[in-house]
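All protein chains but one are shown at their positions in the complex.
Letters A and B name the chains as they come in the text, with residue numbers starting at 1 for each one.
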Amino acid sequence: MGFISNDIIIEKYLRKDMLPTIFCTGCGIGSVMNYALRAIHDLNIDMNETVFVSGIGCSSRVPGYIYSDGLHSLHGRAIAYATGVKLANPKLKVIVFTGDGDCGAIGGNHFLHAIRRNVDITVISINNFIYGMTGGQVAPTTPLNSKTTTTPYGNIEYPIDLSMMAKVIGAPYVARWTTAHPVQCISSIKKALQKTGFSFVEVLAPCPTSYGRLNKMGNTLDMTKHFKESTINIKLYEKMLADGKTTDKMVIGELVDIEKEDFNTKYNKFCGELK
Amino acid sequence: MTNDVIRLLGRKDLFIQGDDAAVYGALIADCRFFAGYPITPATEVAEGMALWMPKLGGVYVQMEDEIASIAAVIGASCTGVKSMTATSGPGFSLMQECIGYACMAEIPCVIVNVQRGGPSTGQPTEAAQGDVMQAMWGTHGDHQIIALAPKSVQETLDLTIEAFNLSEDYRVPVILLLDAEIGHMREKVVLPEVVNVKVDERVPATIGPDKYRPYRTGFTRTSKVPEFAPFGSGYRTYVTGLTHDKRGFPVTTSADVHEELVRRLIEKVQDDMDVIWYHEDLFLDDAEIIVISYGTTSRPAVSAVKMARKSGIKVGHIRLITIWPFHYEKMKELLKNAHTIIVPEMNLGQMVHPIRETVGKDIKVISAPKIGGAIHTPYEILKCIEEE
Partner (left out) sequence: MIHVNTNYCKGCLLCVEYCPKKVYVKSEKLSKKGVFPPEVKFPENCIKCHLCELMCPDFAIIVEDKDDK
């Protein structure tokens, strides 16, 4: 598959007067934004009927750069705001940009319940394992023993796995990639956008300024390489399991892809019956 | 739409409780989105909405908590749909951050707070007026909300409609302060005919998307309120709770931008105080003692004032219907001939503070608090009057 040039993305989808982005050198959030916009371009989605919703944090600044309706809400509440937008106007395509802290800690409950409710929104969670905006504090996804400014002696809390949570609660589409998987990312975001119901794409992204620096992981190039080495594709992983082997690498790939009736469809059905 | 409600009910005379009246008021005002979370004594509002919304093409959703409820309400309102939630003290506390967001981003929404005894879980089934200060100052930063306090079930219905109108007119969250007493009390209510109901809509953008700036002002009836382009209308607006310029984009370090914005958020409401501020007064002409009350407490207060008049005491009564913003000038004018003011409240003294601020040291202001769940009896207030 051929890729289009960035000038189309910039011209058609970005608010040029807002660029350059506020993200640090080597931060992966810009890449994920690019992947999402390319997925939207490929699907020919009407930006006049698309709303980007976000909470607070680095990743939540994304909608500010995208030329569409944007709702930069409160910390952790993006999915709850998005639920309101989607239910009130089901014609709109609602895409949530969130981070690991926004989605997994302060907004964890909204995340679970939007999946349970199966609201037809796409949530793109950019997981950089740390709170970047506030300068590098421990996040719910921070790996054990990792250093952050609030775990100066190493993290003693077990991290959560957002994608596995989404899978267990029953999201009809779940995928996880890293920023070093642009092609797969775009393809998964496309599938997520086409899925009716709650779709979740988690993208592991480097935060060289906080996570990389505090854990001596080098620059974004080193971190990107590290992501490739410390993850394993679900297909390989399943083969390993079948062979009785195991690994502590993080599983990436398309984790769930099923059909499940969403909230709006169900709601409209019984509304129709009432009339 | 009003006709729809009457048609579906098959009648317009109802015998309902205050919580239900808030539901009918909202439906008549064209509210078509409700997100809530069960909480005593406001649950009946959610139950009524769950029953009605699907029949009227609206949306009812029970969210996972009160934060999510108000968040969904704001999200829905961004698409141009009139939206409401209902709660009580503990849930109202949870909603505060989002209420601040709605102030900052100027997203209309109505919050019904059926007050119960606090702090904390307190007295779930008992009435109180303890959230008066919280309604105004619960969220952080300088801001101005509008709060209304009805005294009866009929007025709950009427003021719910008015709450939506004010919210749409001024693009500000409006808080309807009920209490468990009115919320759960049944009274006769007459649904208004559609022709008699004034239903306001927020002012739509009057300029094309290319020139539109979401927070430009001077183009609506209340000139400091910006026009509104809903999500999905092609205007591609950006809404944020950060300090923003007229384009709606974050400008967080400029003192000028911040001051201009925050002052406007307050002035857009306060400048129109004469329109927004509703009150009722009784026997003020020669009153030397004035009882000031609001909500449920007005009922025994009026009885007490009438009893005192019969025994020749020159006493009057003011009932605050709009409790926030507080109209200092108007109150000063109304109170100028009194020597004593009595403020019965179902809290340990909250509204008494702006009243004291209004009259200064010239007039004696007495707080007549009562907490624990029972409302004042007329005799308790009468005793206060007689002692002066």
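Here, a contact is a pair of C-beta atoms (placed from the backbone, for glycine too) under 8 Å apart; a residue touches a chain by one contact, two chains touch by 3 or more.
Remember, predicted model here, so these are calculated numbers, not experimental data.
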Point to revise | In the full complex, displayed partners of the excluded chain | key: A
Exercise for review: Check the options A:5, A:44 or A:246 and report the residue that touches the missing chain.
Suggested key: A:5
Point to revise | Residue in contact with the excluded chain [from A:90, A:154 or A:182] | key: A:182
**Study point:** Residue of A:21, A:196 or A:233 in touch with the missing chain, whole complex considered
**Key:** A:21
Point to revise | In chain A, positions touching the absent partner | key: 2-7, 9-10, 14, 19-21, 23-31, 34-35, 38, 179, 182, 208, 219-221, 224
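To be clear about the criterion, only the chains that are shown with their structure count from here on.
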Practice item. Just give me the whole-number Å value for how far the CA centre of chain A lies from that of chain B. Key: 38
Check your understanding: Residues of chain B touching chain A in their complex?
Key -> 32-33, 35, 54-55, 57, 59, 61, 63-65, 67-68, 71-81, 83, 97-98, 101, 230-242, 249-250
Study note, to complete from the structure: Within their complex, chain A touches chain B through residues 18, 47-49, 51, 53, 63-64, 67-74, 77, 80-89, 91-92, 109-110, 112-113, 117, 263, 267, 270-271, 274-275
